[in-house]
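Here's a structure for you.
Complex shown without one protein chain; remaining protein chains in place.
Lettered A, B and C in written order, each chain numbered from 1.
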Amino acid sequence: MPDKHLPDIQSLTDNRNIPLDRAGIKGLRWPITVLDRKKGRQTTVATVNMYVNLPHNFRGTHLSRFVEVLNEYSDCEWIDRTGDILMTLRENLDADEAHMEIEFPYFIEKEAPVTKLTSLMSYTCLFTASYKKSEDIIMSIAVPVITLCPCSKEIADYGAHNQRCIVTVQVRYSDFVWIEEIIDLVESSASGDLYSILKRPDEKYITENIFDHPMFVEDIVREVARKLDSMERITWYTVEADSQESIHNHNAYARVEKKK
Amino acid sequence: MPDKHLPDIQSLTDNRNIPLDRAGIKGLRWPITVLDRKKGRQTTVATVNMYVNLPHNFRGTHLSRFVEVLNEYSDCEWIDRTGDILMTLRENLDADEAHMEIEFPYFIEKEAPVTKLTSLMSYTCLFTASYKKSEDIIMSIAVPVITLCPCSKEIADYGAHNQRCIVTVQVRYSDFVWIEEIIDLVESSASGDLYSILKRPDEKYITENIFDHPMFVEDIVREVARKLDSMERITWYTVEADSQESIHNHNAYARVEKKK
Amino acid sequence: MPDKHLPDIQSLTDNRNIPLDRAGIKGLRWPITVLDRKKGRQTTVATVNMYVNLPHNFRGTHLSRFVEVLNEYSDCEWIDRTGDILMTLRENLDADEAHMEIEFPYFIEKEAPVTKLTSLMSYTCLFTASYKKSEDIIMSIAVPVITLCPCSKEIADYGAHNQRCIVTVQVRYSDFVWIEEIIDLVESSASGDLYSILKRPDEKYITENIFDHPMFVEDIVREVARKLDSMERITWYTVEADSQESIHNHNAYARVEKKK
Partner (left out) sequence: MPDKHLPDIQSLTDNRNIPLDRAGIKGLRWPITVLDRKKGRQTTVATVNMYVNLPHNFRGTHLSRFVEVLNEYSDCEWIDRTGDILMTLRENLDADEAHMEIEFPYFIEKEAPVTKLTSLMSYTCLFTASYKKSEDIIMSIAVPVITLCPCSKEIADYGAHNQRCIVTVQVRYSDFVWIEEIIDLVESSASGDLYSILKRPDEKYITENIFDHPMFVEDIVREVARKLDSMERITWYTVEADSQESIHNHNAYARVEKKK
């Protein structure tokens, strides 16, 4: 092996006595396969970050080993084997702690509310997995919905301003949760939800339906929180709503965090 | 001058016989002063790109000279002296052609429609200035407005979906045009316009007003085009509308270009 | 069909006498399958824009039909059937002209130069397809490479600054061109190319190799242009290099365009 003849600078001793929380790689694009409740699996493209901790006496970490671990698990179905990957990272990098962030668009075939025409909607998912004494996984999903302003509706003689709003939910769970469960939960908690294809009967239904369900960002966050409270598998969550106000050049925002 | 003793690699001869359209710098952040119709001048922060053409027989351009030209004109009020800057670029870089792109947020104090409370609204401006046989300046302004969907209003028994929409206008002109003129023109051509501060009487007014003026992206683009057609100083334009549809996860878009 | 009972506002007559160049949708994320020279096909995720022209007498276009066309071609292998899709857009939207922009990451298994370890590299591709009297397709590929500064190498007693540089090539062609051909052409025209996994013997090789091949952005652009000149299938091209200079907080940039 030619490696043997070249010095390994990263493994040199460091004397500054400063252990690092994280050392690793960021921003690697990578094709992955994800568990899909309806179809079994879907392929998508992720952006991956991977880190380990670095004890005070090592000078550097070995970046190539992170990508080698990804290669080793290239056939796996996410997020099923996250625990195995964290263990492999710890072993291969001689580290106690390992961290992984994996973000990807996830697609769901969704039916229009009246015509029942189907098309694909995309959602942005982020899994944050850590091993630090024990395993810790956070699933984060960004779901676009509609907010229709209750104040605008109440004070105006007709109409109400409404807009796209991104609701981001992070959860820790004691038992498996489908991405689809969180999406359904959020989409049923807003003034209305979004579609890729809508025909006129669908648009009529949605327009009237959002007018019948005016909600502030504060309302949506509380509604999602109330439903997460009633899911026993959820042990911790944050809910954020970021509404791209049509009447302002800035967004309305609300957030709640809860450990159950 | 210590420069004299170091070889000038950029000035070496190139034998590939390939002249380059552009060589220069991109992505430099720079504080600037801009002409302001009401206050005389305002300070803001720009992102600057600068290029010259490179004759086939020169190997490279001298990047430091671009920034030196910016330094030389650091006290100038934009976009007044663009022509001088292009001339200086041509001289200092030994080039026939010079190009400059300068993008910045521009602030206007705007009154709420009913309460007349004032606050700052921001707009993104981009000036593209070129000298290539003659001077050519394009002013581009992105103005956020509201679109309320005429189809949604017509087919629904009540309500109508609406959203923030970015209208971008590019103009060439034969005589000076204020940034404010283009902004006014666009803001009066949409379902409604945006504000930083709105009290309830303002929100009531806007909500009803946008419902009274439903417009597709196609309508806004045509309305802006119609007004630009009637401005004699405008010799060429493009108008784009990019509407962040509240009921979809993608945008609606329309565009027109016209040389008068 | 319930559609029949609801008015079709988009089909109303418009009297402003302003035809629009483009009306359509922007920013739709969509999973696609792309032709792969080695593996036959690969799946990835695209961002899609689609437009048609809009004659002066129609008020608006029908956004849902764009997504229906995408659904209809969901099983196709890109970019093979672009022409069919443009024809379907023209028919379904009653338009003379149709346009499509489809951007996606593309993955190639690449061997490290010495150890021959393989891993995936990603490249950003953009296809712009138009029908306007005749079909016109532009393939654009962004390839990250290394630039090592010839000036820095020459004037310093040792070392030379180097950095990641994004080379973007756009081509029109008379006969099929693989994405891989353009990538190979660019990667062989820079100071060096990038990898996902490098072991120490690879890193030693690359470090010395880039030092042996110092290139300005101007050099890379000319080298790529020279090779494109010699490919008969290429009928038009632009080449851009955007180098994230390690010694500056702005980029060095060069560009050339040529119609053969």
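Just so it is clear, contacts are C-beta pairs under 8 Å (C-beta built on N, C-alpha and C of every residue); 3 or more make two chains touch, one makes a residue touch a chain.
All values derive from a computational prediction rather than experimental measurement.
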Of C:28, C:194, C:215 or C:256, the residue touching the omitted chain is C:194
In the whole complex, of C:204, C:226 or C:258, the residue touching the missing chain would be C:204
Just one of B:13, B:64 or B:134 touches the chain that is missing; which is it? B:64
Those residues of chain A which, in the complete complex, touch the missing chain: 6-10, 14, 16, 18-29, 49, 51, 54, 59-61, 63, 150-151, 154-155, 216-219, 221-223, 225-226, 242, 248-257
Identify the residues of chain B touching the omitted chain, counting contacts across the whole complex. 2-3, 6, 8, 28-31, 42-45, 64, 67-68, 71, 105, 107, 114-115, 119-120, 122, 196-201, 204
Chain not shown, touching residues in chain C: 121-122, 144, 146, 148-149, 151-153, 155-164, 192, 194-196, 198, 200, 203-204, 206-208, 210-211, 244-250
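In this section, only the chains that are shown with their structure count from here on.
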Measuring between Cα centroids, which chain is at the maximum distance from chain B? A
Provide the C-alpha centroid distance between chain B and chain C, rounded to the nearest whole angstrom. 25
Need the CA-centroid distance for the pair chain A / chain B, whole Å please. 34
Taking each chain's centre as the mean of its CA atoms, chain A sits from chain C at a distance in Å of 28
Chain A residues counted as touching two or more neighbouring chains: 122, 196, 198, 200, 204
